[in-house]
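The block underneath contains the structure these notes are about, expressed in structure tokens.
Removed: one protein chain of the complex. Kept in place: all other protein chains.
Moving on, here comes chain A:
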Amino acid sequence: MSRTTERSRARSPRVRALYRWLFVLPALLYMLAFFGYPLVRNVLMSFQEFTPRTYFTGEAPFNGLENWRAVFDDPLLKDAFWQTMVFTVGSLVGQFTLGMALAVFFSRRFRLSGPVRAVLLLPWLVPMVVSAVVWRRIMDEDHGVLNSFLETVGLSSDGVPWLSSPSVALLSVILVNVWIGIPFNMVILYGGLQEIPEELYEAAALDGAGPWRTFWRITLPMLRPVVTVVLVLGFMSTVKILDLVLALTGGGPADSTQTLGTLTYQLSFLRLDFGQGAVVGNILIVISAVFAVLYLRANRADQGSGR
């Protein structure tokens, strides 16, 4: 009897460690299968001659840096990179400022604030492609509602070429994306605002702080973790933009709205050169990874200061 107890005691830490791993195993397998494998595969693919032939023969000969050279030799890559950055930063700034303004506005709770807030969620519920089709009509140079409106109020006499001029198209795509992104920003930030204790505002009011000062000194600092989440999630979904651009402008006019997303789509699915498509895909992954690391760092710093 005492011997068995002794043995089970001796084994139990190892057994418990095994159980612990068993619990982690499903998550680990899932990560390996659905994140690890595609990632490794994508990196490998960028060094392979991966064409329609590969699908039939199963052969994808390694071709060194050829794909990378071809992609980097294309002047379009540089344009697409900068346009992606402008698009991302522009979208985030627009979505965030307007989302924040609306969140603060609605946190005051007035009559009908609930229904109005619900209406503002609509852009989020409409499928992206539908939004794009509608916006294509709104922004039509000759007959679009937007230009008619601008003409009526006297802001512009001859139509703004929203989607037909290379110097305006990127801005137009950003505007539409801001419209799409406002609800997400508003909802998350509104949720964050509800978490801030009312007493802080009362104390600030007693100390004579005005609304502007209260916002900068209380609301924003208290909201910091939420803000980081909103911006990082926003960044991740914006930097890889594809569907909106495809439906609005198809990357044009004159490549002025090409992004890394549309470029990788073009290379992989229109030219069927999956090796070169993977190169651009990898560039996108690296960009996202850099921001993920920055986010984790910021998070750690936050927790550090909190202790």
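Worth a mention:
Keep in mind that, in the parts below, a residue touches a chain if its C-beta (ideal position, glycine included) is under 8 Å from a C-beta of that chain, and two chains touch if they have at least 3 such contacts; residues count from 1.
Here is the rule we go by: contacts and distances are computed from a predicted model.
Within the choices "Methylmalonyl-CoA mutase", "Right-handed parallel beta-helix repeat-containing protein", "Cytochrome c" or "Sugar ABC transporter substrate-binding protein", the name that UniProt assigns to the complex's undisplayed chain is "Sugar ABC transporter substrate-binding protein". Contact with the omitted chain, checked across A:S46, A:T249, A:T264 or A:N282, is made by A:T249.
Contact with the omitted chain, checked across A:E66, A:E141 or A:D243, is made by A:E141. Taking the complete complex into account, residues 16, 19, 22-23, 25-26, 29, 51-58, 74, 136, 140-143, 161, 163-166, 249-256, 266, 269-272 of chain A touch the chain not shown.
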